[in-house]
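This is the structure I have questions about; it appears just below.
Removed from the display is one protein chain of the complex; every other protein chain stays in position.
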Amino acid sequence: MTLKGIKELQNEIWMIKNLKANFGELRLNRNWDEPMGPTSKPNVTDLRAWDFKLLSRFEPFYAPFCDMCCMCTFGKCDLLGKKGACGINADAQQARTFLLSCCIGTAAHTAHAHHLLKHLIEKKGENFPIDLGMNIDIEAPIMRTVIGEKPGKLGDFRKVLDYCEEQLTYLLSATHTGQEGNILDFESKTFHAGMIDELSKEVCDISQIAAYGMPKGEEDVPLIELGLGVVDKEKPVILCIGHNVAPGAEIVDYTNDKGLYNEVEVCGICCSAIDISRRDKNAKIIGPLSKQLEFIRSGIADVIVVDEQCIRTDVLEEALKNNSTVIVTTDNACYGLPDRTNEDADKTVSDLIERRIDGALILDAEKVGEIAVKTALRISKDRRNIKILPDLKEVTKYAEDCIKCRMCERTCPNSFPVFDAIQDAGEGQFSKLLEVYEICYSCGKCEESCKADLPLVSMLTKVGGHYLKNQNYRIRQGRGPIQDVEIRKVGRPIVFGEIPGIIAFVGCTNYPKGGEEIAKMAEEFLKRNYIVVATGCSAMSIGEYKDKEGITLYEKYEDVFGAGGLVNLGSCVSNAHVSGACIKIANIFAKKPLRANYEEIADYILNRIGACGVAFGAYSQKASAITAGINRWGIPAIVGPHGTKFKRLLLGRKDKKESWKVNDLRSGEVVEGEPSPEHLLYAAETKEEVIALIPKICIRVNDTPKGRQTKLTNYIDLHQKYIETFPNDLHLFVRNRNDIPITYRKQVTEFLESKGWKPKEAPFEPSLMDFKKEEGR
Amino acid sequence: MTLKGIKELQNEIWMIKNLKANFGELRLNRNWDEPMGPTSKPNVTDLRAWDFKLLSRFEPFYAPFCDMCCMCTFGKCDLLGKKGACGINADAQQARTFLLSCCIGTAAHTAHAHHLLKHLIEKKGENFPIDLGMNIDIEAPIMRTVIGEKPGKLGDFRKVLDYCEEQLTYLLSATHTGQEGNILDFESKTFHAGMIDELSKEVCDISQIAAYGMPKGEEDVPLIELGLGVVDKEKPVILCIGHNVAPGAEIVDYTNDKGLYNEVEVCGICCSAIDISRRDKNAKIIGPLSKQLEFIRSGIADVIVVDEQCIRTDVLEEALKNNSTVIVTTDNACYGLPDRTNEDADKTVSDLIERRIDGALILDAEKVGEIAVKTALRISKDRRNIKILPDLKEVTKYAEDCIKCRMCERTCPNSFPVFDAIQDAGEGQFSKLLEVYEICYSCGKCEESCKADLPLVSMLTKVGGHYLKNQNYRIRQGRGPIQDVEIRKVGRPIVFGEIPGIIAFVGCTNYPKGGEEIAKMAEEFLKRNYIVVATGCSAMSIGEYKDKEGITLYEKYEDVFGAGGLVNLGSCVSNAHVSGACIKIANIFAKKPLRANYEEIADYILNRIGACGVAFGAYSQKASAITAGINRWGIPAIVGPHGTKFKRLLLGRKDKKESWKVNDLRSGEVVEGEPSPEHLLYAAETKEEVIALIPKICIRVNDTPKGRQTKLTNYIDLHQKYIETFPNDLHLFVRNRNDIPITYRKQVTEFLESKGWKPKEAPFEPSLMDFKKEEGR
Amino acid sequence: MMPWQPTTIAGPKQARVANPESVIRMLKKAKRPLFIIGPVIICDEGCDETVCHKAKIRSSCMDIAKEWDIPVVTVGHAFKSFLKEGFDTEPMGIIEIVNLLKDPEWKGLRGEGQHDLVLFIGVTYYIASQGLSTLKHFAQHLVTVTLCKFFHPNADASFPNMSDKKWLKYLEKLKISLRILNQEINTIRRV
Partner (left out) sequence: MMPWQPTTIAGPKQARVANPESVIRMLKKAKRPLFIIGPVIICDEGCDETVCHKAKIRSSCMDIAKEWDIPVVTVGHAFKSFLKEGFDTEPMGIIEIVNLLKDPEWKGLRGEGQHDLVLFIGVTYYIASQGLSTLKHFAQHLVTVTLCKFFHPNADASFPNMSDKKWLKYLEKLKISLRILNQEINTIRRV
């Protein structure tokens, strides 16, 4: 190439670059005249100052699960009062493992988003528009706040995920031996991982809503069938397990296209179930994670389609016991099965039916649809005799072999009385076993540790199946983001405290005493005009409970994002809409600019929006990432007792006045604050403790006197009801006499006196942000 | 916008896109007419078939470090003979933790590459050319083989890292609870992580070579000063620790620019040291990882500049004890220090000097250069008295307080006789302590566990410093990739087996008996005309040994990539050039197309190139990723005894004939093979075991008779020398009489007879690849 | 001794196995003990001591606290059960109290200074185990003792795994020994 040629080419490149840049701007930001804020695509340390502020209030609390570290070949190192060979000590090690957990969780969501996005782009094209309908202008509040851009089309999400993956790589790198050494910096990185997780979830849910035509936040979405009893066993049954909707959606699409939807039962467990039912409201939901092993053991599923996340890793082994067929569909979980992606579908179907292969890996969702349905149609007849009714005599026979080692009870994560129940069962009494069945989440640990090799989970399943034949419940279809119009309505009463709080029941089923407790918690707050939203397994657990009249809470309470409304947002990735709603309140109601303006938005949420998350059964790394994500926005979360095994909480100290100071941006003064929210991440031992804590944790510095009265009334009420005593820290939340609830005036006044309480001024514009430097200074 | 306007705009976009695409192609592939191969940017499962082939020969061997899993809140689960609550069992759990370890290692390299690349692009621009000089045409063999593209300019590496980060996210996701469940699929993902690690390392090293003008593979690079004794303590001393050259390079640049290079000593530990000395041959290398705590404790460093990876996490704490100043420079390790990136440099210098801050986080490498030098110049005088000579009386005094609990000996990872040595020291005898000093890697575990709180590492340091004042060695400057011209010369003798092997001593210092063993191993093979290359800490360990004449191996053996040559490739990221050289042999000598042609290249290497890696002291997650990376290319590796704590090896079974069958691509027949290489990843207990194993593991199916004779001679020689017996599996490696080494003719013939040996045909074109399907079938 | 939930084993350090005598010795040495009582010993049916094992345990706990004048924190929802018996305790979350206990600056339940010995009973096994781990690692200023019928390796000292019957016996013994000790001390004081 001549020199001139090169010059020309370089000019051309320059032009293209500029054009491209302008064009990119143009497309992404059509109709968006908001100026770019300070925090576009923040790098690992860019929000560190904000994080350090949060961490000075909410100090990390570590509960090591193990005294040792076994992460490198210098180990194992005993860190009890000692540093490891790399110089790390116990608290930093805990912070590190929590960061690692959050990285894994975030990777799961990001990979999920990327897998799904690729599929959707293949299906619908790069340019498929992201349009959430007339009632949603702010389609991607998290992306807008974090990236500073808004998505016009599916393809725009690519760069969001690129950013996520880059940041995630940095974060994971910091967990390497010999990198970060300070707990605060670990925690700041953990928040960062959480924020990336939020972005990925949003990308995931918005793209599936747009591309699959799922509900776009409309109120009053249909009810979906839920429960172990909703499946018609006479039909061929396809069970989808996991979180990625693509294969399941293609299955229902295939049955619909071929006019087979009356011939085949498509049902699901975990988030795939919720999301498939958002695609097709006729799909059925078996239930949350806790039902997985039970349902597989029941043998009802002819074909089990596994996608990703929260799948028992022994699905194949368990399925083979019942001659169920397994199809795996993503690179996350291949189970060693032969890759039949490029094989002729009918060939694969016949190989599956003839048992020439144990199952198949098919990385093409559409092909999965075809193969799953065809296979189910053909094998279900042969499997009829497997789906038999449970025989309780067999259970008794097994139980008689118990050698009374008690390992079942000792290894049960919840110390459920399996031992006693088995003794009874040995004598033909099943009520205790049934009780265990109802709260058991079929983790299988009792069975694995049984010294007499009793198939305890199968025994539980049989008893449950016998007595509870028609487990038939209802859940709302997951409706996705909260519409802007709803935000407009509730923004003011929430910020002023008149709606006493938004409670999000999220996460998995590692409950201490069964799922019913979630429903009961939800009910308590629905009755009290809180806004209750739910996602994932918790949304299902709420649906699995019927009141005395035999109806579910979804039927009883309105599907509105308003006082006393109960909304199923959708699957785990729909958790993005919890913070999304809070961001939108800050933006729509309070007119805070959100474009690349993370800190100001989070500061607003922390001080003014009485929202909290409850992940009573949080179990996985994703759950840890989710809590880190909402925490960085300033939204507190409560986990259940098993949540202590995440090894790290973020606790405030209400007895340390100095830590609650706030800047009053209006007056320019530092003023006394309140311990609200008291904690960012707290683990409660019992449902009672959670219920008593929620109204308090929904208190915000900015509440109006009226709002505060409402919140305190609930706090007193519920504390008295569940702990049976007056809350002994109430004085901390009464700023002046106007805050005193009328109904409890006398009691509160007396209490305040006993505590030597003095009134104080409420700040006008409470904030943790620095006072703006005056110009010229 | 009018419809017409939009249409026009769309046309424009289309044009730009195409133009861009063409242009991109044009630039990236100038002068590259090789057609695109089958495996461009392989996704997680795309090389699964190849991996499964490797895994069917080299089965995973798991050595759980712990019976339990503590990764989620269902746990801890005891996996000894039981499944966990998620259904996982012990072997899959080990495979999962090894994948996790590799993900962390890969993340460290990828993040490092990305950090550095960003810095270099900022400094030199997107378009800075990747030009490795006249003698290197194949500048990025890994990128060419994996991505199918070649880099023209720095900016081209961006898309490589995007790919790496995307894949890494998928891989990490698979370690989430409830994802992958099969060991083979876990292992395939582990290989994938290793391959990504290889790419990242290559990007990293090539970009720093190009941008910083480091040696470009030239032979006979200069010698660099190495050792604890090479630093002039009278001068201000800046110590760089870690792996990322940027801050260190800016420090030497700053001293050079300001004419201060005679005023300040710049030295380093670990890979930063090597890479800084590649930038400036006057920089000094203290030594490998094993010297870190010792050197910090010595108090010699006035300013400690920490970048990333392999840094003791307690550097700040240890530095403060000696009033050293700490500057941290990346988001990987911030140590809670105040962010002074945007602060005036002189202000920060004075804050550091006045001890208003304990240290500073400065995310701008150039600023680090300035601040580090200015601070060192100003504080070194005040610190004079700290750099005092060791006082052995103090050591005795401490030793007298020993309460004989023996915890020092019990917690020492290598059971070094610290206890005995301390008893002697208590009586004024230091020879044993000195012996421990020479093999100790200052991990500090003895000190941490000492019930009498004796500062054992300081005591060791003092004794070492007293007796070994002038630890002054030499290492070659790291010279980067092997030049194409050298490959041309050695390709044939290597593939034919006449050069008996390429041995790469790589990795860290978790040695069982000190670094000298590495040097002795290297020497043994240098004497026998193997090609010996080294990187990172191992390269330094080789330099830290002098022979009887008092010269180092680097001085004794030629710096050529040829028989009997000893080459320091550079830092850990230079490990990419080990596989790089093998790929280039396949391409340059054997004319195998490499463009996006992973499997064929790897198959060639596995069957024909007698290379192996020795990571005798491998300790970190990066080390695990590095082994996975070279293993996927078909290059075997040997780790030391601590390597068993990676929990997973890949072992062949020489007694299982069927597993060694190969396809003879020439004859189209499946023929009997040989167990060569016998293992893909093996852990040896002692240096003797390693030495006896290396010649065997360098045997390849394709050796010519002459080559095989050479290899077997070395095998017999070294086995007899180090194990003192004739190798009892020799018959497996003699294909026919032509293979019998002349010097051992009688012995071998007798041995073969005793084993009932029969000659067999050697395949012409041995391969694990499938026979090409004939057209039309 | 194997922990009740076998996997709560956390490392080489294990709790000493305690018995009533050794607990007495520790209590005697302690200046500011604290008693944490959790919901596991609370009978949700609200039965009384004549019929209910849990109620008997609760009653022993109250007696122990009274005998030695140990302030009591009730966690979970244990408070109400004691209130019914007219016994005043401080309701808190287990995490809340553990968090306070790990701060050497905290002034203690009675404002007299951080506690130096903490007795645990009836806290859900695994959350107790996590809390004990926190204190083991991060609260060098205090000693933790568990009086459950489950061996707790993360405590400094723990009752062994045992039957309900033996457990009650242990607690009764503890109560009576404290009473005797008290009488002795009072006698000495009076002298």
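Order of writing sets the labels: A, B and C. Residues in every chain begin at 1.
By our rule, a contact is a pair of C-beta atoms (placed from the backbone, for glycine too) under 8 Å apart; a residue touches a chain by one contact, two chains touch by 3 or more.
None of the values given here were measured: they were computed from a predicted structure.
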Contact with the hidden chain (one of C:Met2, C:Val17, C:Cys47 or C:Ile180): C:Met2
Options B:Glu558, B:Glu688, B:Asp717 or B:Glu765, residue touching the unrepresented chain: B:Glu688
Residues in chain C touching the chain absent from view: 2-3, 6-7, 9, 11-12
Chain A, residues in touch with the chain not shown (by the definition above): 68, 75-78
Positions on chain B contacted by the hidden chain, ascending: 61-68, 78-81, 90-91, 410-411, 413, 415, 512, 641-642, 644-645, 647, 649, 651, 653, 655, 682-686, 688-689, 693, 722-725, 728
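We take it that only the chains that are shown with their structure count from here on.
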Chain centre separation in whole Å, for chain B relative to chain A (CA means): 39
Chain centre separation in whole Å, for chain C relative to chain A (CA means): 36
Chain C: positions in contact with at least two other chains: 6-7
Where chain B touches two or more other chains, by residue: 68, 75-78
